[in-house]
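Got a structure for you, questions after.
Every protein chain but one is kept in place in this view of the complex.
To keep things simple, chains are lettered A and B as they appear, and every chain counts its residues starting from 1.
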Amino acid sequence: MADLTQASARELARLIATGEVSAVEVTQAHLDRISAVDAKVHAFLHVDADGALGAARAVDEKRSRGADLGPLAGVPLALKDVLTQKDVPTTCGSRILEGWRPPYDSTVVRKLREADVVILGKTNMDEFAMGSSTENSAFGVTRNPWDLERIPGGSSGGSSAAVSSFQAPLAIGTDTGGSIRQPAAVTGIVGVKPTYGGVSRYGLVAFSSSLDQAGPFARNILDAALLHATIAGHDPLDSTSIDAPVPDVVTAARAGDVTGVRVGVVRELNGEGYDAGVRQRFSEAVALLTSLGAEVGEVSCPHFDYAMPAYYLIAPSEASSNLARFDAMRYGLRVGDDGTRSAEEVMAMTRAAGFGPEVKRRIMIGTYALSSGYYDAYYGSAQKVRTLISQDFAAAFEKFDVLVSPSTPTTAFRIGERTDDPLKMYLADLDTIPSNLAGNASMSLPVGLSPDDGLPVGLQIMAPALADDRLYRVAAVLEAALALQWGHALIEEAPAL
Amino acid sequence: MSTTYDEALANYEPVFGLETHVELGTVSKMFCGCGTTFGAPPNTQVCPVCLGLPGSLPVANAMAIESTIRIGLALHCTIARWCRFARKNYFYPDMPKNFQISQYDEPLCVEGYLDVEVGDSVVRVGIERVHLEEDTGKSLHVGGSTGRIHGATHSLVDYNRAGIPLVEIVTKPVPGTGALAPEVARAYVTELRETLRALGVSDVRMEEGSLRCDVNLSLNRVGATEWGTRSETKNVNSLRSVERAVRSEIERQSEVLSAGGRVVQETRHFHEDTGVTTSGRSKEMAEDYRYFPEPDLVPIAPAADWVESLRDALPELPFERRRRLREEWGISALDMQAALNAGAVAAIESTVAAGASPRDAYKWWMGELARQANERGVEVSTLPVTPSDVARISVLVNDGKLTDKLARQVLDGVLACEGSPDDVVAARGLEVVSDDAALGAAVDAAIGADPDAAQKVRDGKVAAAGALVGAVMKATGGKADAARVRELVLERLNTDA
Partner (left out) sequence: MPSITRAEAAHLARLSRLALTDDELDQLAGQLDVIINAVARVSEVADADVPPTSHSVPLTNVFRPDEVRPCLTPDEALAGAPAAEEQRFRVPRILDEE
C-alpha cells in the first residue's frame, strides 16, 4: 500500500482484517502524517500517540487470536475536543478547562472503543463549540487545507481539517447549528448531523442541550455511514436518546438510489447573500439529481427566515446555564484565590479570565433572554419559532422525501475576515440551523469547487427525524455520479501540504 | 403568654405558610445511580452526574417520581397529566452545576390539603404544590468560630448529598388561626411527617436534615383586607423551632409595625440557640433564577391508570387512622393528641393487637412508660420494651397474677433487659401470693402484732383495716393481692363490711 493515509476507512479496515497491513502500521502512518503537516494545519490540540498505538496493538492481537473484527477495527479517528475520553485532556477549546482530564468516557468514545476504532487525539474547535470558523479556540486557529489563509469552518474545524488533510480518515464532530455540516462543506468532505437523539450526548460537553448532536466526518459517504452506525443507538444515560432501531445507513450508502425520490429545493435557503459560485454548483448538483431519476421540485418553508434569530436566542440561553458549572470550584482553572477573596469573586474572576469573547457574549445574551421580564419576548418567542419551523419541515416532508439546499451561503472565508462582526459570522450557519431546531437528520457532501475561488462547495440534504438512511441513499448516488463526471473524488484535488 | 405576643395578636392577624423540603428515601440519587447513605465518608457517593462534570447528563429516578405522586395523592392533590423539570439558575459552591434541577410552573402535584388537629378542632391547611428537585452538597466552614459561615476563611465541600431527591411541599397561606398560629404550624409539620412516614417515602429525620422547613409569615392589621408583607425564615429544622419561629416572627413584625415601621420582604435565618430570626437577603437583592425547561430531561406524563393504581394502594393515612383508633379505643381527641405528641400511637395499637385492652394499653404507654421515657430523655417508642411485653404484663395484672406495683417492677426488669415479662417474674419471684393459707398466717401475725387496730376494726372502724393490710403487704414483700388481704382481714375480724 503506497500511502495508508490516502485510503478510505473501509479500505483500511479491510487491509487490517486481512492482515495485509497491521493496525499499528496504519496508526503510525497517520501519526507520521500528523507530525508532517499539522504544524501548518493545527487540527489537533492533543495527539495521544501512546494511547492510539496501544489501541492499534490490541486490534492486531485480537486479529492474531482469530477474533472477529468490526467494520472499522483499527481505523484511526480524530475526536473533537468536546467529548470526554477518560484520562485524556478535554478542553473544549477553552482556557477554563485547560489540563482537565475527565474521569469517564463519553458514550461515543465507549462505542468507538468497543468497535476497536483507534482514537488519534483531540481536535481543535471554537471554544465550547461557539463559532463557525474555529477562530474562537483559545489555543490558536486551525487552517483550511485547501487554502491555509482560510478558515476550516467551525465549530468542528479541527475535525474537518484533520480529515481533509489526510491526518485521519474519520473524525467525530458535534453540530449545534451546523458545526459538522458547515466545516465539511468548506473543506470538501462529508459531514452528517444525525437525528437529534440518534447519538448519545452523554459525555458531550453541552453547548446547547436541545440542539447538540455528535456525528461523523469522512471523505466519502460509505465511510461516514460506517462511523454513523458505530456511534448511534439508544443510551440509557441520555434521557433524550431515542429508543428505536438505528436507521440502516450502511445499507443505504451501499445501495444508493434516487429513482422516484422526491427532492424538494428549499426556496428560503438560496438567493440573495449566496455566492454565485455556490449557487452554480448547487444548481448543477440538483440538475444531476433530476437526470439520475429524482423528482425535483421547489418548496417553501416560510419560517426558516426566523431560524437564525431563534437559534441565537435558544442556544445562548441554554449555554448560559450549561456553562455556569465552570466556576473554579471542582475542576479546571482557578484565578484570584489569594486567601482573602470570596468564592463569588473567584468564580467571576476565573470566568472572566477563562472564557473568550464569543463565549462571554453568548452567556450574556442567554442570561438576558432568560431574565424575568424578557423571557416571553425572547426565549419564549424563540421556542414558538421552533414549533413553526418543525411545522414547515413536516409540511415539506409530506410532499418530498428529502430537502436540499446549499450547505453554506459562501465558501471558506479568510481568517480574520469576520471576527469583528458577530452577525456576519453567524450567517455561515444560515442553511444548517433549521435542522437543529427541528431535530431532523441532515448531511453536507461536496458537489464541486466554486468557479469563483476554487474552493469546495457543499450540498445539504435534509431528511425527517429517524430517516437518516435517506440522506445516505441520495448522497451515495450523487457522490458516484459526480466522481464519474470528474474522474476522481473531489478531495483528491486538495493541494498537497 | 408574653405581653409582646398578646399585644401582637390584639392588633394583628398572623398569616403563615410553610415550605417543607423532604429528602426521599430512595436508595439511589435523583438523577444518577449514586447511593444515598447518610453519614458516608465525604465524596464517596459521587459520580460525573452529581458532581456536575462537563458532559454528564441526568436521568430521572422512577421511584422518586412515584413517591412524589404518592405524596401528592396523600395530600389530596391533582396530579399533573404532563409536566417538566426546569432549571433554577444561581451560583453557589455547594451546587455542582450552578443550577438546580427543579420544577417551576409545572409541578407534579397541585391543589390539595392536609387536615391538622389542634386541641379539639381540625384546621384544613391548603397545599399549593408538591414538586420534585435535587438536593445540594454540604459545606464545612473553616477558620471562623465554631463552623459558622461568618468569619470563615474557606470552606470544604462534600457532594454526597448533592442530587438526593428532594420533594418540596408548599402550603397556601393559612389565615384565621390567631394565637394558635405557632401551634397549628407545628401540628401541620407533625401531621405531614406522620403522613410521609406512613407512605414510607422518607425517614423524615429532622435532626439529619431529611425534613427541613421554611416559614413564611405576615401580619394583617385586624379588620384589614390587604395582606401584609411577608418574611421567609429559612433553616427551621425541628418541630419546636417551627413553633418558635412563627411566634418569634409574630412578635418581631408586630414590634416593627407598632413602631410605625414597614416589614421588609426578605429572607431571614432562624437560630436554634436563641430562638430568634435575623435578616438575610432582601428581596431587592434577590437572584433572578432564569427558570427554563430542563432540556436534558424529557417531560413527565403520568398515565391516568397508573396514578389511580397508586391512589388505590395508598396506606391508611394518619388522620384517618387516628379517627378510627379514637373510636375503637374510646378516647378523646385530646388524649389522642397526647399519644401522637408522645409518638406512642403505633405502640398502643400494637399492644392492643397483642391482647391488651385499649384502656390498659393507653394507660401503660402514656403513664408509666411515658414517665420512664421522659426520665431517660428519649422517645417512648425507643424504650427497650415491645408492645407484646406490655400486653403480657397487662394480661398478668388482669388475671390477678400481678398487682400494679408488681407489674411496674416487672416492667423495670424488662427495661433493664432482663428478659420477657415472664422471665422477670420468674427470676425476681414477683408472682402475687394468692395462697390463702400462707396469706392467712400473715394476716393472723399482723392482727397479733397490732391488737389496737384489730379492735378498732371489730368496733366497726373499717378504715383501720388499712394498717393491717399494709403490714401484711410489707411482710409479703408486696407480692400479695391487697384486695384479697383486705378480705381476709375483714373475715378474720368478723365484720360484714
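The working rule: a residue touches a chain if its C-beta (ideal position, glycine included) is under 8 Å from a C-beta of that chain, and two chains touch if they have at least 3 such contacts.
What you see is a predicted model; the values in this text were computed from it and never measured.
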In the full complex, displayed partners of the excluded chain: A, B
Of B:Gln103, B:Ser155, B:Gln337 or B:Thr351, the one touching the omitted chain in the full complex: B:Ser155
Contacting the left-out chain in the complete assembly, out of A:Phe44, A:Trp100 or A:Phe128: A:Trp100
Option touching the unshown chain, where A:Lys193, A:Arg281 or A:Arg351 are the choices: A:Arg351
Residue ranges of chain B at the interface with the undisplayed chain: 26-28, 32-35, 41-48, 51, 59-65, 82, 84, 91-93, 139-141, 143, 149-150, 152-159, 234, 267, 280-281, 287-288, 290, 292-293, 295, 297-302
Absent chain, residues of chain A that touch it: 100-101, 103-104, 196-197, 210, 236, 239-240, 242, 303, 306, 308-310, 312-313, 320, 324, 327-334, 337, 339, 341-349, 351-352, 355, 360-361, 363-365, 367-368, 371, 374, 377-378, 380-388, 390, 422-423, 437-439, 465
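Quick note on the criterion: only the chains that are shown with their structure count from here on.
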Chain A-chain B separation of Cα centroids, rounded to whole Å: 57
Sites on chain B touched by chain A in the complex: 48, 51-60, 87, 89, 91, 93, 96-99, 153-155, 157, 288, 290-292, 295-298
For the chain A and chain B complex, residues of the former touching the latter: 83-84, 90, 92, 97, 100, 102-104, 106, 201-206, 208-210, 236-240, 317-318, 320-321, 324-327, 329-331, 339, 343-344, 347, 367, 370-372, 375, 379
